[in-house]
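Every protein chain but one is kept in place in this view of the complex.
The block that comes next holds chain A.
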Amino acid sequence: MTTTTPIGAPAPTGEPPLAASPGRRTGRRGPGPLFVLPFAVPFVLFLVWPVLQGIWMSFTDSSLALRDTSFVGLDNYAEAFGDPDVWSSLGNTVFFTAASSVPLVLIALAMALLVHSGLAGQWAWRLSFFVPYLLPVTVVTLIWTWLYQPDVGLGNELLGALGLEPVGWLSDESVAMWSVAALTVWWTVGFNFLLYLAALQSLPTVFDEAAALDGAGAWRRMWSVTLPQLRRTTVLVAMLQILASLKVFDQIYILTKGGPNGSTRPILEYVYDVGFTGYRLGYASAVSYVFFAIVILVSLAQLRLFRQED
C-alpha cells in the first residue's frame, strides 16, 4: 500500500527506461526497485532474517523464558541425532508423505481424465472435486472427526452395515495415519485435479486424432498418447505434492495431537512441541534445520531424477 503513489516517479535521469538494453545494469535506473520493495521488505524481514536468526539459535540454548542465552556449539544437533522422538516423528512424516502423495497424484489424474473424457454434467463434477479444497483446515478436521467417531461416526456405521468390525480410526496406532491421509486426499486432491485438467485441456488434439485414424482404441490412445504428454504436469504435481506433504502439521495437530502414542506425530509437530510448549527454542531450531536439510536434499534429488527423465 505504501508505494501506490509514485514517490520518485519521474526517473531522475530522464532516460527512457524501456529503451535501456536489458543486460546492462546502468540502464536500469527506473522506479523498478521501488515496486519490488513491498514484497522484498517483508520477505527479508519475515523470511530471510528469521532463517538466519534460526540458524544462530540452533547453536544456542535459547529459551522462551527470560534467561541468559549461551552458545552451545553443536550440542543441539548432537542431541537431535540421538533423540528417538526426532527419528520416529521424521519416520511418521515420511510415511505420511508416501501414503498421501501417491493417491493424491493418481486419483487427481483419474478424476481429471474422467471429467475430460466428456462425462455429462462436467461443471458438477469439477465443482464437487474442487470444493473441498476451499474449506479451511479446521472445518475439514471437524467434519472428519465426526466421521471417525468410534461410537456414532459414519465410518463405523458403514462398516457395521456391511457386517464388519468397527475400526479405531484415530485410536488404533496402525490405522491412524491412514485416516489422516484419507482426510488429506479428500481435502486437497482438487488442486492437483485442476492442474491435470488444465494440462489435458491444453494438449494438442492432432496426435490423438492421428492415432484414432490409425485405428488405436480409447485405452491405447490414453496410454500411448495422452499420458506421455502429461509427463511434465505429473512431474510438477508430484514435486509440489511431496513438498506439501512433508510440511504436514495442521490437520494432524487438530485431529489427533500426534497420538495415539505418537504414531501420527509429524516432525513439525515435534518442533512445535519442543519449541513452544516446552520453551526450548534452541533445540527446536536445530531439529527444524535437520528437517530443512532433508527437504532440500529431497528437492534436489527430485529435480535431478526428473531432469534425467526429460
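Simple rule for what comes next: a residue touches a chain if its C-beta (ideal position, glycine included) is under 8 Å from a C-beta of that chain, and two chains touch if they have at least 3 such contacts; residues count from 1.
One rule holds for everything that comes next: contacts and distances are computed from a predicted model.
According to UniProt, the chain absent from the figure is "Extracellular solute-binding protein", selected among "Acyl-CoA dehydrogenase", "Extracellular solute-binding protein", "Type I-E CRISPR-associated protein Cas5/CasD" or "NADH-quinone oxidoreductase subunit B".
Touch with the chain that is not drawn comes from one residue among A:57, A:115, A:242 or A:255, which is A:255.
The chain that is not drawn here is touched, among residues A:80, A:170 or A:230, by A:170.
Interface with the hidden chain, as seen from chain A, comprises residues 1-2, 4-5, 7, 61, 63-67, 85, 145, 149-152, 168, 170-173, 255-262, 273-274, 276-281, 283.
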